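Yeah, one chain of the complex is gone here, protein chain that is, but the others are all in their spots.
Showing subunit A:
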Amino acid sequence: MISFDVKLDRNGFSLDVAGEFSDGITAIFGPSGAGKSSLLSCLAGSIRPTSGYVDLDEHTLYSSEQKIWVPTEKRRIGTVYQDGALFPHLNVRRNIEFGWKLLDPADRRLVPLDIAEFLGLGHLLDRKPNELSGGERQRVAIARALATSPQLLLLDEPLASLDAARRGSILNYLKRVHAEFGIPMVYVSHSISEVVSIASKAMLLRDGKVEGFDRPSALLLRAAAAGGDIDSFENILDGVIGESTDQLTTVKIGEVEISTRHQNKNPGETVVVSLGANQIILAADRPTNISARNIFGGRVSEVWSKQGKVFAEVDAGEKFIVELTENALNELGISVGSDVFLVFKSSSVEVFDA
């Protein structure tokens, strides 16, 4: 658990943020310039705050009052940067082992090669960073941070320099890393879609101040007001390939089986599915004689509306976020608890390798 209250005045920018993050995955999000990366640097110890404190698992890392400052190299915090920040002169193996070698042998809880295997890097160990794809680079960066057995993993926009297909994959790896190693994570992003997909709690920052700290989906509209990019909100979900016909492939997402365009994949393969919130139609009654291949019954679990913009969260065995207009909401009489049907085309679903 990390708890902090940091104030930072730097080059005309001021940050004043307090919070307490539990052992799950917590997101910090908000528009660029909100202070996300500065806050992360204060936690990691690469920037010294003007005043305040940072506590990690009963250890005080920084306290202006007690005059405590643990330098960044003594903190057991791993950081993954936007473009990986891999050491270009070292191969993958030596990048991953860099921090591990500096650990006291008693603290070496994880074996670098096991981590490399877990992240699918086993065949890349002798490569240099400039011979890797963007997704591979990020996985090396994650492995490098993990190898130091950190008490906390900070992720600074780890998907920002990747294309859509790689994003889902890295997101999926991060979830598996969290499940496997149980290391608390702080995930910084300006994308609410990523945040909703990965985090259990999210802190919304704006102009260096906390705007909200809540379930990520509940922050959707506030994120919009804060200038976050939510026009293109994507439901990012983990799935498994099912049966295929000539034209369609089924993907199982938890209890739900959705139809997608034909995928050249084998049954049982894990994938990441992306479905735009504005691609889903809500119906009050089960539509018949309709070309859309996906129709699921569900119950509205939450509705957020602001200035004509409405997002509804529908639980259809798996939670989907749907964007609709205030007009439609009122006409259909949808509110929390309403039974509705989700309708979307198989071609609206994008399927990526996990």
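The rule is short, and it goes like this: a contact is a pair of C-beta atoms (placed from the backbone, for glycine too) under 8 Å apart; a residue touches a chain by one contact, two chains touch by 3 or more; residues count from 1.
Operating definition for what follows: contacts and distances are computed from a predicted model.
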{"item": "Among \"Cytochrome c oxidase subunit 3\", \"Fumarate reductase iron-sulfur subunit\", \"Succinate dehydrogenase\" or \"Molybdenum transport system permease\", UniProt-listed name of the chain not shown", "value": "\"Molybdenum transport system permease\""}
{"item": "Sole contact to the chain not displayed, among A:Ala27, A:Cys42, A:Leu56 or A:Ile77", "value": "A:Ile77"}
{"item": "Residue touching the undisplayed chain, where the options are A:Asp57, A:Asp114, A:Glu131 or A:Asp315", "value": "A:Glu131"}
{"item": "Per the touch definition above, residue among A:Leu103, A:Ala165, A:Leu248 or A:Ala292 touching the missing chain", "value": "A:Leu103"}
{"item": "Touching residues on subunit A - with respect to the absent chain", "value": "44-46, 71-75, 77-79, 81, 85, 87-89, 98-99, 102-103, 126-128, 130-131, 144-145, 148"}
